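So that we are looking at the same thing, I have put the structure below in structure tokens.
Every protein chain except one is present and positioned as in the full complex.
Right, subunit A next:
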Amino acid sequence: MHRESPRPRLSLGPILYHWPREQVLEFYAEMLEAPLDVIYLGETVCSKRRLLRPEDYWELAERVVAAGKEAVISTLALIESDGELKTLRRICADERFLVEANDLAALDFLEGRPFVAGHAINLYNQRTLAFLAARGLRRWVMPVELGRDTAADLLRSRPHGVECELFAFGRLPLAYSARCFTAYNRDRQKDDCQFCCGDDPDGLLVATQDGDPFLALNGIQTQSAGTHNLLPALDEVARLGVDLLRISPQSHHTREIVETFSHCLQGELDVETGLARLKEWAPDGLCDGYWSGQAGIAVAGADASRPSGFAAASVRTN
């Protein structure tokens, strides 16, 4: 049986940076109007950032739902202290919204009810997928270093009713540490960070000694300087049956980025034109190597030159 593959829906990942409260609220007011299907809300990087409390995110989530979108509460990716664990437990105990687990601790709290496994949960194979599905997994975000081959294999063997989401646009979250690197680069300790990560709304750029952008430091998280971008692979991800594509918020042009993806998915904009726009809006260039099994920093020209045109995509199902 042949059928046209359903279009992937668009999701907005949690804000990874420390933006002022007003900026966050304005950002979401704008995103409620954007062509997004799912919005992830919550602090995932540093427990010291408290400009918005869980209550604020729940309130935002209510508004997301009222706007006809799905709200998912996302959680901290590295849980070390009793306080962090307590907050996580409180967030996971609220059953109004789907919750995204980003640490094994969240799996412990969410087991037995529907949940999302974020890209910081190491789901690399079909057995882990089946194991988590039996415990309530409804959706998983592929670890960002995995590419199309593994995505295809996992999608072939996925349990019924489990959705697959790809990190499709944004600086890649690559690592987590006990150390705050933003503070470290100002010769401060984490305990005296003075929230200096707030000065870098898209992370602190780390370039090579030749000046080539390489990484971006975001508190305890290390990101890629390059913006990972799956727009050139839209046809392919649709053919594979990927359900959701995640746009990771940046401090500028996020709405335009979402619209570009949306227009390309609808077939209203060709990928080449979309790509040219995205290049303008990425802080330090685009990359997509992980998708084709190369270094994440690589720009895989092969993808960009593939035939585009979403409407032509079809999939064979058994």
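Convention: a residue touches a chain if its C-beta (ideal position, glycine included) is under 8 Å from a C-beta of that chain, and two chains touch if they have at least 3 such contacts; residues count from 1.
Just so it is clear, contacts and distances are computed from a predicted model.
Peer 1: Name the chain not shown, per its UniProt record: "Amino acid/amide ABC transporter membrane protein 1, HAAT family", "Ubiquinone biosynthesis protein UbiU", "Heme exporter protein B" or "FeS cluster assembly protein SufD"?
Peer 2: For the chain not displayed, UniProt's protein name is "Ubiquinone biosynthesis protein UbiU".
Peer 1: Just name the one of A:Phe27, A:Trp58 or A:Tyr124 that touches the chain not displayed here.
Peer 2: A:Tyr124
Peer 1: For the chain that's not shown, point to the residue among A:Leu16, A:Val38, A:Leu85 or A:Val258 touching it.
Peer 2: A:Leu85
Peer 1: Which residue among A:Val206, A:Leu269 or A:Val299 touches the omitted chain?
Peer 2: A:Val206
Peer 1: In the complete complex, the non-displayed chain touches which residues of subunit A?
Peer 2: With respect to the unshown chain, the touching residues of subunit A are 77-82, 84-85, 88-89, 103-109, 111, 120, 122-132, 143-146, 149-150, 153-154, 157, 172, 174-181, 184-185, 189-191, 204-212, 214-215, 217, 222, 224, 289-290, 293-298.
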